[in-house]
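Removed: one protein chain of the complex. Kept in place: all other protein chains.
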Amino acid sequence: MGFADQFWQLTVDGLMVGSLYAVIALGYTLVYGVLQLINFAHSEVFMLGAFGGLFAARGLLPGGATPSGPASVGLVAAGLAVGAACGAAAAFILERVAYRPLRRRSAPRLAYLISAIGASLFAVNLAGKEFGRQNVPVPDLFTNGTLFHVFGAQVSTQTVVVLGAAVVMLVLLDRLVARTRLGQGIRAVAQDADTAVLMGVNVERVIILTFVIGGLLAGAGGFLYAMTFNASYNMGFVPGVKAFTAAVLGGIGNVRGAMLGGILLGLVESYGGYVFQASYKDVIAFLVLVGILMVRPSGLLGVRLGRAA
Amino acid sequence: MARRKLLGAVALAGVVALTAAACGSDDGSSSDGKKTITIGFQGVLSGDNQQLGINALYGVETAVAEANANANLPFKIRLVQSDDAGSPDQGPTAAQKLIDNSGILAVVGPMFSGATKASEPLYSQAGLLSVSPSATNPALTTLGFKTFYRVIAPDTVQGTADADYIAAVLKAKKVFSLDDKSDYGTGLSAALEKELKARGATVVHDGINPTKNYTSEATKIIAENPDVLFYSGYYAELALLSKALHDKGFKGVTVSGDGSLDAKYVEQAGAAAAEGTYLTCPCSDANSDPNAAAFVESYKKINGGARPGTYSGEAYDATNALIEVFKNLGDNLSRESVAEAFGKVNYQGVTKLVKFQPNGEVEGANDFIYRVKNGQIVVLGNTVDLIKS
Partner (left out) sequence: MLTPARLRQLWVCLALGVLAAVVTGPGGDSAHPFRALRRSVVDPRIGIFIGLAVGLWVLLIAVARLRPLLAEVTAAARARRPVAAALGGPHATTGLNAVLLAAAIVAPLLVSTAAQQSMVNDIGIYALLALGLNVVVGYAGLLDLGYIAFFAIGAYVTAYFSSSSAMPWHAPFVINPFFVFPIALLIAALAGVILGAPTLRLRGDYLAIVTLGFGEIIQLLANNSDEVTNGSRGVFGVPHLSVDLPGIHYRWGIDPLPYYYLLLGIVVVVMIAFGRLERSRIGRAWAAIREDEIAAEATGVPTLRMKLLAFAIGASVSGFAGVLLATKQFFNPQSFSLQSSFLVVAIVIFGGMGSRLGAVTGAVVLQGLAFYLRDKVPPTDRYIYFGAVIVVMMIFRPQGLVPSRRRRREIELAGTTAGASDQLGAAPIGRTIT
């Protein structure tokens, strides 16, 4: 039962989790790109999106047998949409409450970090109070089972749905940043906010929209995460730290870097947990991070958002 | 600048006022002439494990509410909570808060072994009785704590009995022992593995910190192809693990300990993934034991419809054993007399007979085996009887 026998299975497992990390990491990287600050409350945006999607899917689910076919597709899409909307709303409120007032006062950068930690504590514990402290599984929206095999590795319906949705979101975001006017605005602010103002970019609007885009992704990612595992009030912290690590790994502020970092982190965890005692998998993940940063001090693709894509 | 500061001050004052207005005082002096006895509860009421604390607290509150509704009792019980977040850092402060309150005659708690080790020196010094519903670290009764009792058997009892069952009844040749790297999990897996090896089974050990992602762990377990997987940890994680294993088509049998004996396990894993899982506990499970139906009913009534969970029954028993002691002592109530008398208590609770050995260990804890059948946890019987038959 060597590592080689299970390599492809572990790769499939790692890719699924890694794609989720990538989706969350984008929120960190976008906000970092335009504001140069770590949005520590992003993990709570993720959590609130997960609950939103969960409640929507549960509310729409007809009783009885597990749905299939178009009904499943519709339910997953609805969960993703509501999750994304909740994430966006949470991110918007977060920006208004915990960031904008500080920006008006030209607060030191670390003050944002602390207000984000405060907002995060508030949101986590309020969610615990409102929704209870138990884990809440998303009811089955489709029949999960092995769809096909790749090099002997089982690929489940779940994996296909998560990977598919994540890849679509990643591609959409990449195009958005690269092609649209908003994307141009984001890149302009990331590169040089002051010049961007002179060029007629509405910086406030770009900042808000950056938060909202990050929130959309995190909310949808949260729903996917809850669908794969389950939702709970404190579900955000660990994937939040992981996604932040992924963003740094790829080069923080870099959209494609965050994607790459997320996937890589998912794979490293999957392999590391197999080869060593599973409780060491975070140690291995962080050692890989340190190793990569030693060689490339600004991450794998270390260019800024402004020059990326 | 001045304006901002003022606005800030005003807003802060506003928030404080709102908060203060909301948190009215609650002093529970009884009005019908009965005297009031105060007891404390120390447990995990904040942080990631707060659900376990809430389970236990609700158990205590159920016993307290039942006692206060009982017209035959010559006293009323008042409960003071103290949160230790399950961490050793907060333990002494939480314990000291209850010790400082000189009206408190006994404490239910602490809950986690770590917080217990940090708190018990203080309880011993103060001579205040503390009855833990959930601290299972075997060492706890050997560290010289004078007023420590627990209504739950140490990990060694359960681990050994479970290993016997797995080897004798399930006839497992190869066991994958996975723990959650917590104090409880490592203690249980160590006891289990020791006995399994003594009985000649092959044991593969792994540890994984609580997470939501058990996908690659499931791959690892299936690759080892064990007859039995034993998980030492709590139901929230076991549910996710069972789900991941089910999705990947695990063929072996899953067994877990008392941390997983909770109806929420089936709910969170899904009936299909949970089906056939063995759960063990050195206690009887209130939810599946017909004798405890009254407890489940009153628990649900008092706690807004919530069902008893892991440690609810133990906390309920600990509280009722205390009340039994208060009843027997009559007017001779002091911390000394309560601590003294508690060692000799003999009370039939819903999880077990509460009766102690001199070191504070509960006597004659029987290990019971439960199994998930058709989405319900049903009791199979006592380990000793099951092995014999």
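Chains: A and B, in written order; residue numbering restarts at 1 for each.
Please note the rule applied: contacts are C-beta pairs under 8 Å (C-beta built on N, C-alpha and C of every residue); 3 or more make two chains touch, one makes a residue touch a chain.
For clarity, every value in this text was computed on a predicted model and none was experimentally measured.
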Tell me which residue among A:M16, A:L30, A:V82 or A:L102 touches the hidden chain in the full complex. A:L102
Hidden-chain contact residue, picked from the options A:L61, A:L75, A:V248 or A:I263: A:V248
Check each of A:L110, A:V150, A:V171 or A:M199 against the chain that is not shown and name the one that touches it. A:L110
Taking the entire complex into account, which one of A:L35, A:L141, A:L163 or A:L301 touches the absent chain? A:L35
List the chain A residues touching the unshown chain? 32, 35-38, 51, 55, 97-98, 101-103, 105-115, 117-126, 128-134, 136, 193-194, 203, 207, 231, 241, 244-245, 248, 252, 277, 279-280, 282-283, 286-287, 289-290, 293-294, 297-299
Touching the missing chain, which residues of chain B? 2-12, 14-15, 17-19, 21-23, 45-46, 50, 54, 81-83, 86-93, 96-97, 99-100, 113-114, 117-118, 121-122, 125, 137, 139, 143, 181-183, 185-187, 207, 209, 306
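One rule holds for everything that comes next: only the chains that are shown with their structure count from here on.
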Quick one: report the Å distance separating chain A from chain B, using the average Cα coordinate of each chain. 35
Residue set of chain A touching chain B in the complex reads 1, 5-6, 9-10, 13-14, 16-17, 105, 125, 128, 133-137, 140, 144-146, 154, 156, 158, 225, 229-230, 232, 234-235, 238, 269-270, 273-274, 277-279, 281-282
Chain A-facing residues of chain B, complex: 4, 46, 48, 50-51, 54, 181, 206-209, 211-213, 215-217, 219-220, 223-225, 236, 239-240, 243, 247-249, 264, 267-270
